[in-house]
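All remarks here apply to the structure that follows.
Other chains dropped; remaining ones untouched in position.
Chain IDs A and B follow the sequence of writing; residue 1 opens each chain.
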């Protein structure tokens, strides 16, 4: 299960096909793509914060959803149209200040469904702030 | 399980305590609050749309999370601090143009946990575009 797109190729595709993800400011970066895995970074702005400076739940859900899409795209290539079919998230701790990293792991890349596990933690932190699993419908390949 | 806050009182509280939810434009309205239930409305703007004019998955997750919070608040009152502990969502169909309504039903309002079921559908439509369940940690009352 080797990646067929690099982090830069994926970001260029996102910029072209989904410019809306940057509508509130350019906050997402792809830190890395590797075998069965991808790491996304959220540099939160005031749209993502809640009182006390903590990152909102919806911002974490959006990050997990995008990160799952990125790890799938990395392994099926740019022609593919993948659509989220479900997402389940557990919020574990309040995120502190600083960037949030989402590490995604492909649990399955099937003919029709892909299942991804996402671990969200502050940069340099061990304890997860949230954990998600997302399911995508992928086109026959 | 009678509501103890009206739709207007809840919106005033949200405006005061969570002004960030309006940061990208005032898109949420509380259509109604009744016994064990609340209906929220999303009037999507360009921040919420995807190519083809459809509402994005993260926008539906944010709507479900907010709607679940509203139905809980309506029944436990303004002093309470409730925090999302988990959310599970199934995306069923692409939403068409127009406002999106999220109807929330309290499945349980316990001493420590509240569980809410959310049905999302376009205004006047029968078929759901998404279905979610959310769990909130609620303070001892």
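The rule is simple: contacts are C-beta pairs under 8 Å (C-beta built on N, C-alpha and C of every residue); 3 or more make two chains touch, one makes a residue touch a chain.
Owing to the predicted nature of the structure, the values given are computational and were not obtained by experimental measurement.
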A student told that 2 identical chains are shown should find the copy number of the whole complex to be 4
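Everything that follows uses one rule, which is that only the chains that are shown with their structure count from here on.
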Subunit A and subunit B have mean C-alpha positions lying a whole-number Å distance apart equal to 23
Per the touch rule above, subunit A residues touching subunit B in the complex are 17-18, 20, 23-24, 46-47, 49-51, 56-58, 61-62, 65-66, 83-91
